[in-house]
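Removed: one protein chain of the complex. Kept in place: all other protein chains.
Chain IDs A, B and C follow the sequence of writing; residue 1 opens each chain.
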């Protein structure tokens, strides 16, 4: 199966989309989502440990995900 | 002779004037002006070492004064 | 008391200052971040700001709540703008008000520093030579 992942700014540019479907076997953690993203076109943009959020809250890549979660892999923030 | 001294705020209230003539013998320092002010009505308002300015610049009471100097004896400042 | 928002229109500083008015306020600290024409020596002509909007809105609210929880009586209004901004336009305005100046100034600084760490917003500089580059603060020496 696959999970939808939201992308922004430089990551959206690299993957060519603001939302991609990433193939993973459930259940899994965000780390497996990130590893799967590295194999996609544009995946080289990701740093060793990218910022990740689930359901609009910061989490670590060790967090388990559930079907229906809003998952975002997030570039270094630069607000202000 | 005497020298004119500018007063403000609580000191002007205590001495009942915004400018007083203080009797001193010249040459002298500000300390002698302050000691002479203590003997005037309202003089008890002055702290042990009041703030003083000559020609609109902060100085110490050990500063010598000259005829024509603009002398101010200044209450604790409270701007802002 | 706090107000926070991600907005697309120009931020009205006076309106934010009006929001925090109160008879008990003795000190107001305001921070405004603006787009400047030069960054790391390159001429900038404008800036795009993009947000993960629902998360940016909730992080901004959380930061304002933390600032208020740490300082009784604090009143805070914060807006961050997204979209394309010209030189001199404000990207973020923070207003913090308190009876005393220490908490007001500390809160404004806490909010801008924490916002830059935690709120999912990105900016892309437009250079005068036509290039557009997303800013990565983890690779930068200085930042406004």
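The rule is simple: a contact is a pair of C-beta atoms (placed from the backbone, for glycine too) under 8 Å apart; a residue touches a chain by one contact, two chains touch by 3 or more.
Every value quoted in this text rests on a predicted model; they were computed, and no experiment measured them.
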Partners of the unshown chain among those that are drawn: B, C
Residue, one of C:9, C:38 or C:72, that touches the chain absent here: C:38
Interface with the unshown chain - residue positions in chain B: 6, 8-10, 13, 53, 56-58, 72, 74-80
Residues of chain C (touch criterion as defined above) contacting the omitted chain: 13-14, 17, 21, 23-38, 87-88, 99-101, 104-105, 108-109, 112, 142-144
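By definition in this document, only the chains that are shown with their structure count from here on.
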Centroid spacing, where centroids are CA-atom means, of chain B and chain C in whole angstrom: 49
Distance between the centres, which are taken as Cα means, of chain B and chain A, whole angstrom: 73
Inter-chain centre distance, chain A versus chain C - centres from mean C-alpha coordinates, in Å: 26
Overlap residues in chain C, where contacts from two or more other chains coincide: none
Shared interface positions of chain A, touching two or more other chains: none
